[in-house]
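Missing here: one protein chain of the complex. Every other protein chain is in place.
After this line comes chain A, so read on.
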Amino acid sequence: MADDGSASNRRDPIKSSVGNVAGQRRRQQAVTVAKERRESLVRAKRLCRVGTNGGDDEDARVENEMMIDEEQPVLEAQTVKAVEELKSAVQSQGKGAMQKRVTALRELRRLLSKSEFPPIDAALTAGAIPLLVQCLSFGSPDEQLLESAWCLTNIAAGKPEETKALLPALPLLIAHLGEKNSAPVAEQCAWAIGNVAGEGEELRNVLLSQGALPPLARMIFPDKGSTVRTAAWALSNLIKGPESKAAAQLVRVDGIVDAILRHLKKTDEEIATEIAWIVVYLSALSDIATSMLLKGGILQLLVERLATSDSLQLLIPVLRSLGNFVSVDPKAMLTILIGGQNTEENAINVLGKCLRSEHRVLKKEAAWVLSNIAAGSIEHKRVIHSSEAMPLLLRLLSTSPFDIKKEVAYVLGNLCVESAEGDARPRIIQEHLVSIVSGGCLRGFIDLVRSPDIEAARLGLQFIELVLRGMPNGEGPKLVEGEDGIDAMERFQFHENEELRVMANSLVDKYFGEDYGINE
């Protein structure tokens, strides 16, 4: 949900007035975020510090007051008190009861929104959930619904057992996604549901059984708005699997594929980011969705986004979606590759852009995509081989961190070999092999042979085999020797992994046997 600073976001966390106060607050937030970064596991849950209503002046005033993070015990005591206030407010009737409820809810919500470690446990023990559920009853005023859903959102953002505590509230939260509700209320409920879905598969299944998916899906039909973004995020959490049934259910929602394509094409980057994650899961888990999206021209849209965006948040899911589609259907890729007249949008070029990025994730996953394209037809390999990506790949093989190096190795190797029919030995594409070797990749592969990673070592040995077999004029062995390849292979003589041992030994025996060097 982070924006890239360019859009004014009504969900910015800092609502207090400007100047010094904002600066101090910003610094505090930076500390908070840094701590969360260090301490949290990868949580797919998001704390709501500013509600979907954009806040109002009362909130702004209140935020001004809380400049110092309270001691945790004080916070917890205040929370217990707030829950008790809420209990009495819920029971009261008559004039002023509604206002009393909203005030009590608001106090609880403040306490649950401000600290680095919201006093969720204290709230639960004091019995907050049943009260919050009652406050969600139909016909309640918007403010009450909003504040209650906000409290539930932040409770759900905590530890697993805290998220689970929301179970009694789920049917109401789901109902309040309904089209008759005001947008901020529906959005806040979607946020709470998103946190619950982010917790794990079991809760996702409960949500699905209770019918959360259709109303949530419908919330992404409008063209814009923070509601669309929140709903898309929540939806992505709901369908992430690893079971595929949610993805399958989503694709059956009338008009959803069109909405997805429409957003990818036109919408601002924040919404497009969440939509792209939906595409990631659909392309990984649903064949029907994959073919519908491909037919709808999604590859072109993905390539365009890769070309035009600089937002890491958006690029990651877009790239990964592309990778998923390519891994399933490289034929679809071919039309993009060949057909693209505009070089900027050329798919290989955008992948090259990702390879040039400073971000590890982009480099690694772009290489993975390229490796799958390179595993395709000769046409595919030729397009890559003659593109600007080649020098990048060769450089990356020598210089990049290990995980990227491995992916690049896959690309280069795949470029040199053609898949075989049946059991026949795969055919070497000598032209590619020669140019890649002369580009200086052999050292990189031999380094892989030396690495402790079994898969990498295997790759390295396989590539060495290609060089030994496929280089013209029998140059292979000399080249390998020149890069200390024999030494690297001999280290496997007594290696514990049998397959690698056999591979290395067979190469050494065949190419560096007794006759080697005799004709020098």
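The rule is short, and it goes like this: a contact is a pair of C-beta atoms (placed from the backbone, for glycine too) under 8 Å apart; a residue touches a chain by one contact, two chains touch by 3 or more; residues count from 1.
Following the convention adopted for this analysis, contacts and distances are computed from a predicted model.
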* Structure fact -> Complex minus one chain; that chain's UniProt name from "C2H2-type domain-containing protein", "glutathione transferase", "WD repeat containing, antisense to TP73" or "RNA methyltransferase" is "C2H2-type domain-containing protein"
* Asked: In the full complex, which of A:123, A:251, A:264 or A:285 touches the chain missing from this view?
  -> A:285
* **Touch criterion as defined above, residue of A:113, A:267 or A:371 at the omitted chain** => A:371
* Which residue of A:102, A:152, A:170 or A:306 touches the chain not shown here -> A:170
* To do: Name, in rising order, the residues on chain A that touch the hidden chain in the full complex.
  => 1-3, 5-6, 8-9, 12-15, 17-18, 22, 26, 29-30, 33, 36-37, 40, 42-44, 46, 49, 54-57, 60, 90-91, 93, 97, 130, 133-134, 137-142, 167-168, 170-172, 175-186, 205-206, 209-211, 214-215, 240-242, 277, 280-281, 284-285, 312-313, 316-317, 320, 324, 326-328, 330, 359-361, 364-365, 368, 371-372, 374-376, 403, 410, 413-414, 416-420, 423-426, 455, 458-459, 462-463, 465-466, 499, 503, 506-507
